[in-house]
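As you look at this complex, bear in mind that one protein chain is not there, while each of the others sits in place.
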Amino acid sequence: MALAVDTLRLTAEGAKALLEGGEISAAELRSAYLDAIAERDGELHCFLRTVDETEEDGIPIALKDVISTKGVETTAGSKILSGYVPVFDSTVAARCKDAGLQLLGKTNTDEFAMGSSTENSAFGPTRNPWDPSRVPGGSGGGSAAAVTAGMTPWALGSDTGGSIKQPSALCGNVGLRPTYGSVSRYGIVAFASSLDQVGPVAKTVRDIALLYSLIAGPDPQDSTTAELPEPVELPQGDSLAGIRIGVPTELNEAEGIEPGVREAVRKAIELAESLGAEVGECSLPRSVRYGLPCYYLIAPAEASSNLSRYDGVRFGPRSVGESYQELVERTRDEGFGDEPKRRIMLGTYALSAGYYDAFYGQAQKVRTLIIEEHRQAFERFDVLACPTSPTVAFPIGERAADPLAMYASDLLTIPSCLAGLPGLSIPCGLSEGLPVGLQLIGPQFGENVLFRTGHALEQAIGFDTVPTRWRS
Amino acid sequence: MTWEAVIGLEAHVHLKTRSKMFCRCPVGFGAEPNTQTCPVCLAFPGALPVVNRTAVEWTMKLGLALGCEIAEHAVFSRKNYFYFDNPKGYQISQYDLPSCINGKMIVPTAEGDRVIGIVRAHLEEDAAKTVHVGGRTGRIRGADYSLVDFNRGGTPLVEIVTAPDIRSAEEAKRFLQLLRQTIVELGISDAEMEKGTLRVDANVSVRPEGSEELRTRTELKNMNSFNFIARGIDAEIERQIGVWESGGEVRQETYDFDAATGALTPHRAKEDADDYRYFPEPDLVPIEPPAELVERLRSELPELPAARIQRLEGELDLERATVLVTGGLDRLWGDTVAEGADKVAAANVIANNLVGAGTDPAVVSARELARLVEARDRIPRAAFDEAISKLGDPGFSADQYLAQEAVSDEGELEPIVARILDANPGQVEAYRGGKDGLLGFFVGQVMKETGGKANPRVVSELVRARLSR
Partner (left out) sequence: MAISREEVLHVAGLAWLALTDEEVDRLTGELDKILDAVGIVAELDLADVPPTSHPLDLVNVWDEDVPRESLPLEDVLANAPEAENGHFRVPTWR
């Protein structure tokens, strides 16, 4: 008789202890999560598919469907990849296997990770566990909602402009977007190569640090990865003595930030001060004014090129065409949804003859300014703090018809992404009964200081990650 | 009015690295279709390129050989276009920041040394191979469908672009011979046009002699030998002069040169629009070669063909010097001369007899060759030819051949000469009528008669003597 596990509360560390203590078998643990999926995924639609069995016998995990898994369909939430079964593992999937993590399934995502609500998935939206009428955020809404809903102890997502941090904020759990170059992109269905990063989603900062330690580090198959300057430390302790926290005015007072969000974040920063942190104001004026425009030129430009390989020649569904060109044009028109088309068009335009300098070229220079502004801020501070998302989870459909409103969801996460810096989102309270995320931004390869700060705050805040409607 | 041609060349060279440019699939011909492919060169979702270090070093080495500056900061870009041999939808290629720029190559010509500017030499990847099925076999027009084999896709290519400094088809040919020999001697490519490991396009325009203007140029593609290139360029120069002189306008076009018919046919357009939307490849990082690396590569350079031709010109005429150097025969020639052989005789024997016999110059003993060159008139022709063909054999010695003295005894040869002349009264008439060229015919007959043993010099004297009576 297996002991009953409450997957809504069980952390990865907890699961590890149960397995190592022999209190539960890997199979029993797996079926506990599969039961949770069976019970709640009908309502939430976090998973695009589950995996029947794996050879691994460690902690279960779920992977965002942009992460190539050998022998397991990988669609990136797009019709143009439906039925595509990779013949190779992404480096992160391989590292998870090496660590014995057993794959539960592949989680829902906005098509090609392009979106902030997971409504752009070709296979239907994911719903927020706190309020199923609302979005879980995106693009990694599937992974974030699955963790909160106890369908997996932890998961991997991918973040280009906020796709890990923002869903974690809206679902009330912890998400890390690592330093650009710390985690391999090999085998990740590419969106924007100079921005994409894979990272963990979990219920606690310690789980995040643990999973990060399993996937981080250089990969000979990804020329843009680097050696970590220091080993990953599992955070412990509750003091923030000696930590200097900078509060960027523009990121905390930007228009569109809901009062409830601002209030919860302000309280969390005060709490940090009471834990011994030095708190001071700082400024990232151009990062905030020009970050979003810069991002929406660079990311689509790279995407327009990265999505050229979807031509119906070597993989994926193929539309009928008399000639090669007709076949490719129809395959792409029928295979891509509205958002990828929008970004392919935008990016192609930004790179096209006569517009390159004014748009893509100029954006690359703006990126230089944004990096410089952050560098200066980190001369004075160890961590920057601000809201992760300007708002709490919004109703499904609210922004679907207005691209610019949707793009604004990432206003606060995008600048540090452009700078290639790590960002950690932890839940810091509720507003209108919905989770609010605190975003902690670190210097390049400063994950450890984020873990330490996040962990201490997490203890002090004592946020209950179980959605109120499921508390008994 | 007289016209002057303005010609620039674009050469693509396959580097003979063991693995591809951006993945470690093996490079090689003759493998079964798509068996030398992987997620990277098939552009499967999520696959990423990784630069081949050797390809980068060889490109810089070639750049140094072409007198280029080696960029301290080179960058790979994406050239975006759709075609079924281009799986990613972009080709990774150096673009605005190539590894090698501003070089020059000296081309010794009859009119003295010509300096041809090298605008750039950059590294890129080759496209896949496509077979067109149905319709006129192999041709894309009218084909029913196409089959793609990605084995060749991703092979490292160096593209070399010259300045429009070339003034004639002959000069273009000389430049290419020197370029090819340089590449081969660097050991970075076989540079064989027949195999497609060397591909050349030519940009051609004409202008009134002496003017500095640059008129509309056309591009010639798909010429698979140096001679075809020369013929193609000549044909295009002629065509353009015709157009201008008949009051027309040369239009910017790309032509395929059909060597068989000598016809120039307009090349099919690949992309609807030529807007490649280049931008820096974000999956790769810049190349900033350390000074020590560049110096090491420079120190590894051999003496280059052009320089060797210049050196030989002091001792031989340009033609012989060029043939020896571009044939990779000049070292053997030098050694043979050092062994006491006559310079011109040695050049002729090496360039004609030795090459004709298919003997590998690399394994020939210069000393034995020198002895044969020196004795070539004294020993029977047949013996000489056989010796030359055996020169490459291990432990070859000329002794047994040198022992076979040719017959020079007039008393022995007189009657044979007489018989030959009597047997060919017609030719004798013609010769007396002034057809001196027939001398060779008579000598040849006598040689045949004597089974190649007669001394040709003595025979021709006897023939001349008899017929002048």
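The chains carry the letters A and B, assigned in the order they are written, with residues numbered from 1 in each.
To be clear about the criterion, contacts are C-beta pairs under 8 Å (C-beta built on N, C-alpha and C of every residue); 3 or more make two chains touch, one makes a residue touch a chain.
Since we're looking at a predicted model, the values are computed, not measured.
Peer 1: I'd like to know which visible chains would be in contact with the absent chain if the whole complex were considered.
Peer 2: Every shown chain touched by the left-out chain: A, B.
Peer 1: Which candidate, A:E281, A:E322 or A:E379, sits in contact with the chain we can't see?
Peer 2: A:E322
Peer 1: Using the touch definition from the top, which of A:T224, A:N252 or A:N448 touches the missing chain?
Peer 2: A:T224
Peer 1: With the full complex in mind, choose from B:P282, B:P361 or B:P380 the residue touching the hidden chain.
Peer 2: Only one listed residue reaches the unshown chain, and that is B:P282.
Peer 1: On chain B, what residues meet the omitted chain?
Peer 2: Interface residues of chain B facing the absent chain: 17-19, 24-27, 32-39, 42, 50-56, 82-84, 131-132, 140, 143-150, 268, 270, 272-273, 275, 277, 279-280, 282, 284-290.
Peer 1: If the missing chain were put back, which residues of chain A would it touch?
Peer 2: The list for chain A reads 83-85, 87-88, 180-181, 194, 220, 223-224, 226, 286, 289-290, 292-294, 296-297, 304, 308, 311-318, 321-330, 332-333, 336, 341-342, 344-346, 348-349, 352, 358-359, 361-369, 371, 403-404, 407, 418-421.
The definition used in the following text is that only the chains that are shown with their structure count from here on.
Peer 1: Give the list of chain B residues in touch with chain A in this complex.
Peer 2: Of all residues in chain B, those touching chain A are 39, 42-51, 78, 80, 82, 84, 87-90, 146, 148, 275, 277-279, 282-285.
Peer 1: Taking the complex as given, what residues does chain A use to touch chain B?
Peer 2: Against chain B, the touching part of chain A is residues 68, 74, 76, 81, 84, 86-88, 90, 185-190, 192-194, 220-224, 301-302, 304-305, 307-309, 311, 313-315, 324-325, 328, 348, 351-353, 356, 360.
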